[in-house]
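A single protein chain has been omitted; all remaining protein chains appear in their positions.
Right, subunit A next:
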Amino acid sequence: MPSFALMSHHLFLLSPSDTPLYSLTHYSTKPTSTVASPLSSNLPNWSTSAFAGTLTALSGAGSSAHQTASGTVRMGGGQDRHVIQMIANASLDAIEDIMKTQNAMFLKSVDKFNEWTISAFITPGNMKFVLLHEGKNDDGIKSFFTDVWELYVKTMLNPFHTAHTPIKSLVFDARVRASAKKNL
């Protein structure tokens, strides 16, 4: 089922204690090329209770259903964002596992969950940049991560910025967005 929705990317900058310091949702101009399994089509419309809603969202059905229903690139409301965050958080398991054995800072496609592929970048200070993406774009992602890292290091030069301070700089945000537009 080729979707005509645009590819979305979700970037999270996570502190060593797993707290997001910055997050970004980016929609690429490239269309998604993932083909959904026939198994995931024709899903039952399942709204017996609030808990079923949670389940629907977590299993990944919610997001795709939403996308096809609205046809737009918007990722839906809080529940979907919540799921994205859950996935990003869960992918830390794989990231932590691999970063202990590998030396590379850029961990490409370190994990896959539902329709998402997760790439990560680990700074020497144990910050983790986690990117959820749908397509395959290793070079772009790598250069995007390098850009973000540089921007992050510049932010860290601020003596008042600790490893746990959320990044609220508008300049940082604008530059990350620019890099995302260029690379993703």
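Keep in mind that, in the parts below, a contact is a pair of C-beta atoms (placed from the backbone, for glycine too) under 8 Å apart; a residue touches a chain by one contact, two chains touch by 3 or more; residues count from 1.
We take it that contacts and distances are computed from a predicted model.
Missing chain, UniProt protein name, picked from "Ribosomal RNA-processing protein 43", "TRAPP II complex", "Cytochrome b-c1 complex subunit 6, mitochondrial" or "AP complex subunit beta": "TRAPP II complex". Here the missing chain is touched by one residue of A:89, A:143 or A:169, and it is A:89. Residues of subunit A that touch the chain left out of the display are 14-20, 36-44, 46, 48-52, 54-56, 58-61, 64-65, 81-82, 85-87, 89-94, 96-98, 100-101, 110-115, 126, 162-164.
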